[in-house]
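The structure is given below, and queries will be raised subsequently.
Missing here is one protein chain; the remaining ones are kept as they sit in the complex.
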Amino acid sequence: MALDKNQIAMRIAREIKDGNYVNLGIGIPTLVANFIPEGIIVTLQSENGMLGMGPFPTMETVDADLINAGKQTITYLPGASFFDSATSFAMIRGGHVDVTILGAFEVSEKGDIASWKVPGKLIKGMGGAMDLVASAKNIIVAMQHTNKEGQSKLLKECTLPLTGVGCVKRIVSDLAVLDVTEKGFKLLERAPGVTVEQIQKATEGTLIVEGDIPEIQF
Amino acid sequence: MALDKNQIAMRIAREIKDGNYVNLGIGIPTLVANFIPEGIIVTLQSENGMLGMGPFPTMETVDADLINAGKQTITYLPGASFFDSATSFAMIRGGHVDVTILGAFEVSEKGDIASWKVPGKLIKGMGGAMDLVASAKNIIVAMQHTNKEGQSKLLKECTLPLTGVGCVKRIVSDLAVLDVTEKGFKLLERAPGVTVEQIQKATEGTLIVEGDIPEIQF
Amino acid sequence: MNKTVKNAKEAIEGFKDNMTVMFGGFGLCGIPENTILELSKAKVKGLVCISNNCGVDDFGLGLMLNNHQIRKMVSSYVGENAEFERQMLSGELEVELLPQGSLAEKIRAGGAGIPAFYVPAGYGTEVGIGKESREFNGKMHLLEHALTADFAVVKAWKGDTAGNLIYKYTANNFNNMMAMAGKITIAEVEELVPVGELDPNFIHTPGIFVQRIFQGENYIKRIEQLTLSK
Partner (left out) sequence: MNKTVKNAKEAIEGFKDNMTVMFGGFGLCGIPENTILELSKAKVKGLVCISNNCGVDDFGLGLMLNNHQIRKMVSSYVGENAEFERQMLSGELEVELLPQGSLAEKIRAGGAGIPAFYVPAGYGTEVGIGKESREFNGKMHLLEHALTADFAVVKAWKGDTAGNLIYKYTANNFNNMMAMAGKITIAEVEELVPVGELDPNFIHTPGIFVQRIFQGENYIKRIEQLTLSK
C-alpha cells in the first residue's frame, strides 16, 4: 500500500530532532507539523519573516498582519520573533535553518530538484524555493514516486527546469524512503506492502538496494 | 588672523542645511554641533549605531550603554533610533548621510585624504573613516592649513597613507575655505585679515584664485 | 525635522512615467494600500515595479495592472490574478522572476551601497543564465547586483513625523529593506505619532531612510487565505 499524504508527513516528522529549526513548504510538508513527536521541541520558520509559527487561528484571533509563506492566516507561539525578508533569508542562506522540507515535480539521482516551473503551464515563480534548496543543511523532499501516468519522478536527470542542483539529501515518497548518494538513490525503507521490485520499477534513476529493506513502521 | 577651532567649526556649520543627516568626526568636527544656526534641524548620526544624538549627559543621566563613536557618554533626542553597526554603515555607504565632516592630516588637490596613519607612529586604526569618505555625498574636511613646521597640508599628492581617494569636496582650514575641483583647490573665502598671498604660500597644491576672494564673515 | 505629507495624493508628487518603483508587502500583507489606490487613479504609466508579488485582480498592485500602468514586474511569485496572466501571455507585461531571498538581499544591498554580492540561490537554474558565477568554499555562487528605485512605497504599523517606522508581525517583510532602497521613500502608516513617542530602542526602520510619511485611512487588509483551526 502506497502511503497517503498524512503518512508521508508522519514519516518525515521522524527526521526532525529536538531543537531543530524547520522550514516547511506548501502542501504535504505543511502537514508535517501535525506529526512532530511528543517531547520534541521544534521551531517553525516561515520565510516571509517569522520564527515560532503556531497553529491556524480561530475567527477571534485571526490577524491579517500575521500570515505564513503560503499566505495563510496563522498564530505565533511564545518565544516567537518577527523580522524582515532579508533577515529571514539570512537565516536560510546562512545555514541556520536545520531542516527544509518541500515538494518536488522531479528529483535526479544527483540530488537536483525541479519544483517550480512546467513549460507550457502558467509560471508563477520560484518564491523562496531556490534560496531554500541552495542553502539548507538538510533538504528532505516529500513527493509522489510517479506521476499520474505512472512515470517515474525519481530520474537520472530532471527534465523540467531546475530549482537547485545537487542539494536534495533525502526523499520520502508514497512508496519509499531514499537517500541521495554519490552512486544514486539508496533505498532505505519501503512503504508497508510495497516490494523492492515495485520501487525499482517506479524509479528511473539508479536505485541502490543493499541487504534487507525494512518496511516503514507506523 | 587665522581661525581658531571654534571659528572653523562655526564656518562649517553654515554648510549644513535644514533636514540634513550629518556625521561628525572626532575633534573640530564635534564642535560643529554647537554652531548649528537656529531654525535648522539637523540629525546627528554616530556610526556606532544611533541617529538623533543629543548633548553630553549630566551626572544624573549618564548611561554606559549610550556613547558616541568617540566613546564619549552622550544623550539622545526625541525621534532618535538605535541600530547595529551593519545598519549604521548601510546608512553611510548607501549615501543616506548627507554630510560628513572630519579632520585630516593631508588633503591632495585631487581630493585624496590622509587621516589615519603616520608611519613610525603608533597605528590605532581607521575606525569608520574609510567607510565615511568612500561613500558620503558631501565630505567637508576641517583641518589646519599647515603643520607645526609651517609646511602645507594641502598638497599636490598626499605623502601619508590614504584614507580615501578623490572624495573630499570642501575644506575649511584655519586660513581659508576651499573647494576641491578638477583643476585644484579653488579658493572661496579667506580668514579675516589673511591675504591671498599668505594662503598661496601655505598651499603646496594648485591654488585657483578667481576674482575677489571675500573674507569669512562672522 | 517633519516629513509629514497630508495624504497619498501629496505623497506621490513627482511620480513620472517609466520610473522604477518598489512596493512593500508579501501577498496582500503589509502592502501600502492608500498609495497604490492613489497611484491607480493617477495618469502615471510604464512603471517598472519591484514587489515580491503583484496583488490580486481587484486589490493591491492588481489595480495598477488593470489600468495598464505597469510595464515590468520584478518579483519572486506572481500570477494570483487573471489579468496578470493575460498581460504576461500577450507580451504586454514583462516579468523578471528572482529567488525571494536574492530579491530581498538585492534590495537591501541597494539601500546599503553594496553594488553586488554572491549567493548560491539559482546557480545551475534558469536564474543563473547570463549571470557571472564563481566558486567559494567549494560551492558555486551567482553574482547578484543591487536594486534601487526612484520611489519606494512602504507600509508600517506606526511611524513618527521624523520617519521612524515599526511594523506588526509579518507585515514587515519587504518593507524594511525597500525603505532603504528608494531615492524617495514614501511611508504610509496606520498610526502617525509625534517624535519621542516611539521607543528609540525598537525602531525597525530609522527615519533617515524615509522622506515622506502620512497616516493612511480605510485600511482593508484583505486576507488571501483565511485558514482557521478546526
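Think of it as A, B and C in the order they're written, each chain with its own count starting at 1.
Going forward, a residue touches a chain if its C-beta (ideal position, glycine included) is under 8 Å from a C-beta of that chain, and two chains touch if they have at least 3 such contacts.
What you are looking at is a predicted structure, and each value in this text was computed from that prediction instead of being measured.
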Neighbours of the unshown chain, displayed set only, are A, B, C
Considering the complete complex, of B:Gly125, B:Gly150, B:Gly193 or B:Gly211, the missing chain is touched by B:Gly125
Answer key for B:Asn20, B:Thr43, B:Thr100 or B:Ser135 versus the chain not shown reads B:Ser135
Note that chain A touches the chain not displayed via residues 18-19, 21, 41, 43, 45, 50-52, 76, 78-83, 86-87, 89-97, 135
Missing-chain contacts on chain B, rising order, are 46-50, 55-59, 62-74, 76, 82-86, 88-89, 92-93, 112, 117, 122-131, 134-135, 161-166
Where chain C meets the left-out chain, the residues are 105, 109, 112-120, 136-137, 141, 145, 166-169, 200-202
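Assume only the chains that are shown with their structure count from here on.
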Among line, ring, star, complete and other, the chain touch graph is line
Averaging C-alpha coordinates per chain, one finds the centres of chain A and chain B separated by a number of Å equal to 55
Dist(centroid_CA(chain B), centroid_CA(chain C)) in Å evaluates to 36
Taking each chain's mean CA coordinate, chain A and chain C are separated, in whole Å, by 29
Where chain B touches two or more other chains simultaneously, the residues are none
Note: chain C residues in touch with at least two other chains are 108
